[in-house]
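To start, I am sharing the structure in question, which I have written as structure tokens.
Only a single protein chain was left out; the remaining protein chains are all shown in position.
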Amino acid sequence: MDSPEQNVVASAQLPKPAALQDTPQDAFATSTGTSIFDAKGISIYYGSFRAVTDVSLTIYENEITAFIGPSGCGKTTVLRTLNRLNDLIPEARVEGEVHYRGANLYGSGVSPIAVRRRIGMVFQKPNPFPKSIYDNVAYGPRINGIRNKAKLDEIVERSLRQAALWDEVKNRMNKSGLGLSGGQAQRLCIARTLAVEPDVVLMDEPASALDPIATGKIEDLMHEIKSQYTIVIVTHNMQQATRVSDRTAFYSVLVNPDSDTRTGTLVEYGSTQQIFEDPQDPRTQAYVTGRMG
Amino acid sequence: MSTAAQADPAAPAGSASPLAHRRPLGDRIFQILAASAGVLVLVILALIAISTSQQAASWFATGWKIFTVDWNPATNNFGAMSYIYGTLLTAAIAIILSVPISVAMALLLTEVVPHRWARPIVYVVDLLAVVPSVVWGLWGILVFAPWLQRIYTSIASGVKGIPVLDALFGAPVSGASFFTAGLILAFMITPIVTSLSREVIATVPAIDKEGAYALGATRWEMITGAVWPHSQGGIVGAVLLGLGRAMGETIAVALVIGSSPVITSHLFAAGYSMPAVIANQFGEASGLFRSALIGLGVLLFVITIIINLIARGVVERSARRKRGA
Partner (left out) sequence: MAAMDQPAVDLREPAGWRRTKNRIATWLMVLAFVAVLIPLGFVLYTVIAKGASTISWSFLTGSPIPPNVVPVGIGGMWPAIYGTLVITGLAAVIAVPLGVLGAIYINEYGGRGPLAQVVRFMSDVMTGVPSIVMGLFIFSIWVLHFGYSGLAGAFALACLMLPVVIRSSEEMLKLVPDPLREASYALGATKSRVTLTVVLPAAIGGIVSGALLAIARAAGETAPLLFTILTVTATNPNVFSGANTALSTQIFSNATQPYLGAQARAWGAALTLIAIAFILMIVARMVTARFTRYSR
């Protein structure tokens, strides 16, 4: 078996990770049923540079799936593929197929705007708009055509309650969203995302810029809303993955010796319990036991 | 640690402590030179204020008469109201025409155009800024104004009799007029307002824009939601700076405004403005006349400085508000 350290591969063919080939999808005994995302052989390019290679996995409804792995292994890149946010980068290109509830996410005629309304995203650094708290949360519903004040009030309150922020801000809804603390601002961003009632919430290291208490609140929030949404979270924090996620995907890096570039790839994917207690691939084992990354 | 006792090459021999260091004369002279150059700015501004006010003193001494409409060198009356009016009117026309175009261009360059193409387009816009004022004026009076005159005439006959429109666009009509001057001013200030607005819009963090897109916004919705709140203070500042430029612009206006000191609502009529009259009549002026012209210059100086200060105040306030009030 390869050493746990970096895998040096010939540049031409980057092989399919052995682990995935041996573990058929049906082995996930705990799967609840509906598949939300179905990715087959995803490779992501920036221009001619292959940033991520050969990712195949299935995300299931009403579960929290964690993407873990060392820096630069493509977790965020794959995440952003799921809501077509990579479209904003002109040279970015996706090969392979991603299906969302059976529909090809990158098919012709698919509007990224419609995609993003259904698949929301919370970013690593909280990014509230320079507007009032109310207007921040109401932004999404407003662009979707909801003008009725009463309806908007109701949506705003519901979203803020879901984000566990309502009590803290209900008396200052007109204050600027920029005046909140880091943890509050991030919950505001979550409320803003929930306000459009998406199907899926993607989270890119949502708590990495926050202190432990704020992090805890966000993790509690994730458990609360799990029954209504499907969540995919990228995290650097392995303990966080064990705390919140049902399923975990471990990514790693393949190094090209000729061009000295690094390409990310999916190494192993399974239930969280299995990944952390009984990892099949030695790279996974090295990472979760702390020997690498 | 005997090395500490070794002479520090910068310290003169025999000084008390080996690490004592008297700054070399050259270094201090350089600092004084640099500081003087900086202070020179303040000195010049002060001198401008003092010397021009001195020259204009005899005109200012006529008190409130300077705000009358009666400007007649023969009778020694120098009421500047029509010139002040013309300055404000042409600047207003310039701003109204130029700002939507400039802001739209700034948005085009930062949000719509792929980065590779933005550079050449910026070069083209900068080309507009390279055309000297006097060339705009030359083209304006010899080519543009005669052409515009025909357009004005047809518009004027079209709106004849219609209440508000006739007052604005009806006769009298002249190729060299308030509107022509305002139009050419708009051409001249567009590059500045565009480039300043672009700088402001470019400071909007990408992560805010992504946040809007992630909620399913179209590009226009992203602009109104994420870009505009961030930039509005800066853009207002840019507009004000453009306004200041428009008010102070002299030569092009002097050539195409029509040189007729009147206060009228008719935009297509010939008019006059402060910088234009100064440029056109200074050669023949002396005594109180000259004092009046220089006085107009003082007024211009004060007005543009005030606009500048307001512009910076607006930009400061919005930057502070962004940090979370």
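When the chains are written out, they are named A and B in that same order, and each has its own residue count from 1.
In this text, a residue touches a chain if its C-beta (ideal position, glycine included) is under 8 Å from a C-beta of that chain, and two chains touch if they have at least 3 such contacts.
Given the structure is predicted, the values throughout are model-derived calculations rather than measurements.
K.L.:
Which of B:Phe187, B:Tyr213, B:Tyr272 or B:Phe289 sits in contact with the chain that's absent?
P.N.:
Answering carefully, the residue with contact to the hidden chain is B:Phe187.
K.L.:
With the missing chain put back, one of B:Gly86, B:Gly170 or B:Gly248 would touch it. Which one?
P.N.:
Touching the chain that is not displayed is residue B:Gly248.
K.L.:
Across the whole complex, list the residues on chain A that are touched by the chain not included here.
P.N.:
31, 33-35, 38, 99-103, 105, 107, 109-111, 113-115, 117-118, 143-145
K.L.:
Contact with the hidden chain only, please: which chain B residues?
P.N.:
Residue positions of chain B that touch the missing chain: 10, 23-24, 26-27, 30-31, 33-42, 44-45, 47-48, 51-52, 54-55, 100-102, 104-105, 107-108, 112, 121, 123-128, 130-139, 141-144, 187, 190, 194, 216, 218-221, 223, 241, 244-245, 247-251, 254-255, 275, 278-279, 282, 294, 297, 300-301, 304-305, 307-309, 312.
Simple rule for what comes next: only the chains that are shown with their structure count from here on.
K.L.:
Please name which positions on chain B make contact with chain A in the complex.
P.N.:
114-115, 205, 207-208, 210-218, 221, 225-226, 229-230, 321-325
K.L.:
Taking the complex as given, what residues does chain A use to touch chain B?
P.N.:
Residues 83, 85, 88, 90, 113-118, 120-121, 123, 125, 127, 129-131, 139-140, 143-144, 176, 178-180, 189, 192-193, 196 of chain A touch chain B in their complex.
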